[in-house]
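One chain of protein is taken out of this complex; the other chains stay put.
Read from first to last, the chains carry the letters A, B and C; within each, the first residue is number 1.
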Amino acid sequence: MNIGTRKLLDRSFTAVGFTSIMLMALALLAVLVPIITGGIKALYFQGTVEHRTLLFNEFQRGDEAKLAVDAERSEAARKPVYEYLAAFDTELESLPFERKRALESEYHHVRDTLHELLGPLPGDTPPLLLRFQYGVTRWEKAEEELHNLLYMTKWDYSDPTKMATQYFAPRVDEFTGTSLEGLFGYVEEHLEEMLLPQPEFYWGFITDRSLDAHIFGGVWAEIQGTFYLAIGAMLFAFPLGVIAAIYFTEYAKDNYLTSMLRSANSTLAGVPSIVFGLFGLAFFINTMKVSESKSVLAGSLTLAIMILPTIIRAAEEAILSVPKTYREASLGLGATKWRTIMTVILPAALPGIITGGIISLGRAAGETAPIIFTAAVSVGATIGIADVFTEPTPALSWNIYNLASEHEAANEIRHVQYGMVMALISIVLLLNISAILLRARISQKLKG
Amino acid sequence: MGGSSAFVVSAKKRRMQQIMKMTGESLLFLVASFVAVVVLFIFYFVARDAIPFFQLRGFAEFFTSTNWYPADEPGEFGALAIIYGSGMVTLGSALIAVPLGIAAAICLSDVLPFNIRQYAKPVIEMLAAIPSVAYGFFALVIFAPLLQNFGGTILMWTWWVIAGPFLVLAVVVLGDMVTAGEPDEAKRDRKRLLMNGFFSVLALGLLYWVGNTLNAIQIMSGTNALNVSIILSFMALPTIVSVSEDALQAVGRELREGSYALGATRAETLVQTVLPAASSGILAAVILGIMRALGETMVVWMASGNSSQIPDPWFNYLDSIRTLTATIAGDMGEADQVTGSARYHVLFAMGLLLLIFSFVSNFISERVVVRQRKILSGQ
Amino acid sequence: MKMFRKLLLAAAIFGFTAGPAHAGDAIVMDGSTTVGPIAKSFAAYFTKNYGVQVTVSESGSGNGAKSLINGACDIANMSRGMKDAEVAAAKSKGVDPVSHVVALDGIAVVLHPSNFVSALTVDQIRDIYTGKVTNWNKVGGPSAKIVVIQRESNSGTQDSFRSLVVGKKNPITKRAETQASNGAVKSRVASTPAAIGFIGLGFVDNSVKAISVNGVKPSIDTVKDGSYPVARPLFMVTNGQPTGNVKKLIELNRTADGKQMISELGYVNKY
């Protein structure tokens, strides 16, 4: 081949390598950026007066005096709306039957949308479900609802052999000549005054319990559950893993048995996570009966088994990286082997072991499949520390799934889902970054 | 010196020490063998609940039928389509992740200077650390609508971006290869130019035609095998990259220098010397990566569409499919656990299948790594 | 009657809870995702008004039955009836399952609003779901390949839809795509012009078009009077006749507040 071609191939080869690394970085960004931007919206958004009222009523948070002022202002702005409705209610009664029927269903729409926007309207039976007791809490939703109020979505069915096309028709046209006519323009003009949106940092998203199945409120129960499960798993797996690593590095003889044990370790590392879930169900719950049904304990035990190989491997590596001279110096001073391990090797290896532990903690916090059958519930209150042996818990990972694909209002609460994913990713990535930093410090120390 | 020396202890004391030591070591051994016990237990308990299924229904239906109606009375438990779905997304993710992963591993081990490598590594670690459910959420909420609404355009651009540079290369290389036999240099150059022109026309035609065909595709559902394969490849990549990088590093500097000294370019050195020498390690990396994709639950459960069919045609990645893991996760809640029906046990049979897959592939990857070590040490 | 209630209240105060005596005086519910919204709302209401903790797990009807039989829950939410085998297993453990209808659920067949079709017969729907009819132009609509959406096999809605429309004997076409929830089916249909799906009546909004089945439009009235053909009851199952707080929770659907919650959620009241 011509040298020019060879060089070209060489350069393209390098370019392919670079591109693949760039692609991985891009993939990471493509996943993280939308999730973080979406997640931030769960914490920081244009909150309406409805949201502030909700927070005050449910969590007794906020400035009561200021809220009262706001409520008064928004009430004043809403009053004409209610007056329009009342006027139309009476007008409707006086209309001829045909006209009344024609208007009634559109009027229903108007009322429903206004309910969504402003909360229960005068004359409605006070709703019992929290989700219907308030108007829109987030301004971006309000804008969507406003569009729904102002325009009817219509479909052009003129050609039945084709899929119809969508068009919008101003709703006000249906009501020309009635007393409701002015409502639409009024709402369009004064929506901001009715809802008084202002930028809001809703830290409570992290620390509040959820309200009405995550329609409102925060995700504290899930965060707490995630911590319980991950830390519980560590409590079992960490000591076991470190001891096993000591055995493998310091005591195990180079024989068939040891290689069997080692390959058992890598086999365990390769077991699909859902199989751990099956095992947890079949063994811990159905056979050992560590709890009657799902519980934090059963989930932690299952997760512990899953992360054990990672911990063993990390601890082994950390112990092996302790310089031989340390060992020899200690043994040379007349210390026993066990004493050498406990006083010299383990302290020297500890940062490395902890790094492995942190990464495993992150993995345990993020896993879903093993806890589906063993620990996770979709809706539950925060549980006390004493209940971990018997009670299941909601957890971030499971509830992300549940809210995104099983919740009855999955589409309406995307911001909660984004917030949860961001919370979970933050926990896991913070753990990992701290592990990376810790490792960088260790390698610097080893370099001297 | 009278009687006792400083380091000779009485027989009894020595024996006590020995016993203490033995007990201590056996305790350590017990803890270390815990892992092996767990592996046996997992196998036993999954198999214990899987065997009743085969006793109830036999093997034939499970492996050969595509009728998956577990909730019927009586149910049908043909898992072929589901096994096929698992295989399909695993293959799809491997097709994406293996070339990318190996290229990235080569780049990390042989191309990037150390200071850049320091930044590339955490990227890979973070890609590995992101929880599977977050990937699933991404696939379902962000990626699936994109695919569904702009699928054809996305496919077309992907084709152009990937195939464009490769076709340019192919044109150059083919032109070179076809004219290599011509001894006269001036004549050869002229001939090559001609050939390059000819191949360019072909390549442009191909580029345009395939791009157009792809652009015309209407993806009916964003939750399909393609979506899942792409996301799974993100998840398999870190494993493939880090394990293959280790394998490439293990090849050592001497071989590389030997090849460079003969006048090989970096690409030639890597492709002809380093990659073959590291091939076993890379194979192990691929197996581990594939296992990661096969065993993944949340992404496929959320974003595969979960229809238990063999796509039509069989390689149609734009169809929805269903996998073993998603079936276990999705069906366990409603299965009649108390009564131990076939519907309950069939899920364990699927778990057993996955488990056997993972055992076998783990065994193979271990063997393969041992083999590489042997080859490199010259036995 | 008033007297009786007072007695019950007293019993509750003194901690005589029904069913298994675990988890203090908290009430544990487990089971169907379909009944979930009702259970969750009842739970929130109960906790707020009576100060009694209620936890709800939505792990599926089968798991709910198992939990009831194991004594791990007080109420099993079921979107289907108890199976004979489950009843037998319960009896053998000394558990006596008693089913209570908590609400009715109409299943609306939904299309994309752009589809001209606005009414189908049960037979036509069956043909679509079994794969006999694959194009909308066969049932009076535009020429487009039908995208069939179904639910997970573990879904109570799926179960009812199959027995009420498709027929248990007829397998649903394998091409049918599976979604995990009512909400997911709705958004899938809303984003796919050629799709057909079925969701609980409460989930219908203007992003999809609920069609008439056998000429009857789905609504609370038509479900209640039985004229809409695709409706089924939802159950809460207890061990023995319920007493105390559990009884009060089960019978919440007869109170005005309970009825209101059920209809706010879009289900249909039995009482």
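Quick notes
By definition in this document, a contact is a pair of C-beta atoms (placed from the backbone, for glycine too) under 8 Å apart; a residue touches a chain by one contact, two chains touch by 3 or more.
Convention: contacts and distances are computed from a predicted model.
As stated in its UniProt record, the chain not included in the shown complex is "Phosphate ABC transporter ATP-binding protein", which appears among "Pyruvate synthase subunit PorD", "Phosphate ABC transporter ATP-binding protein", "NADH-quinone oxidoreductase subunit H" or "Hydrogenase formation protein HypD". Taking the full assembly into account, the omitted chain touches A, B.
The missing chain, though absent from the display, is touched by one residue of B:S259, B:Q309 or B:S365; that residue is B:S259. Contact with the omitted chain, checked across B:I230, B:A277, B:L318 or B:V368, is made by B:A277. From the options B:A180, B:V201 or B:A216, the residue with contact to the chain not on display is B:A180. Along chain B, the points of touch with the absent chain fall at residues 113-114, 180, 254-265, 268, 272-273, 276-277, 375-379.
By the touch criterion stated above, the residues of chain A touching the omitted chain are 1, 3, 6-7.
We take it that only the chains that are shown with their structure count from here on.
Of all the chains shown, the one with its CA centroid nearest the global CA centroid is A. Ranked by separation of Cα centres from chain C, the top chain is B. Once the centre of each chain is set as its mean CA position, chain A and chain B turn out to be 27 Å apart. For this pair, chain B with chain C, the centres built from the Cα atoms lie 40 Å apart. Shared interface positions of chain C, i.e. residues touching 2 or more other chains, are given as 59, 66, 70, 179-180, 194.
Residue positions of chain B with contacts to 2 or more other chains are 302, 332, 337. Residues 24-25, 28-29, 31-36, 38-39, 41-42, 45-46, 48-49, 99-101, 103-104, 106-108, 111-112, 120, 122-127, 129-138, 140-142, 165, 169, 172-173, 176-177, 180, 234, 237, 241, 265-268, 270-271, 288, 291, 294-298, 301-302, 325, 328-329, 332, 337, 347-348, 351, 354-355, 358-359, 361-363, 366 of chain B are the ones touching chain A in the complex. On the chain A side of its complex with chain C, the touching residues are 109, 125, 127-130, 132, 153, 155, 157, 159-166, 212-213, 292-294, 377-381, 390-392, 402, 405-411. Listing the residues of chain C that touch chain A in their complex gives 22-23, 30, 33, 36-37, 40-41, 43-45, 53, 55-59, 66-67, 70-73, 112-116, 137, 140-144, 179-184, 186-187, 193-194, 202-203, 206, 257, 260-261, 264-265.
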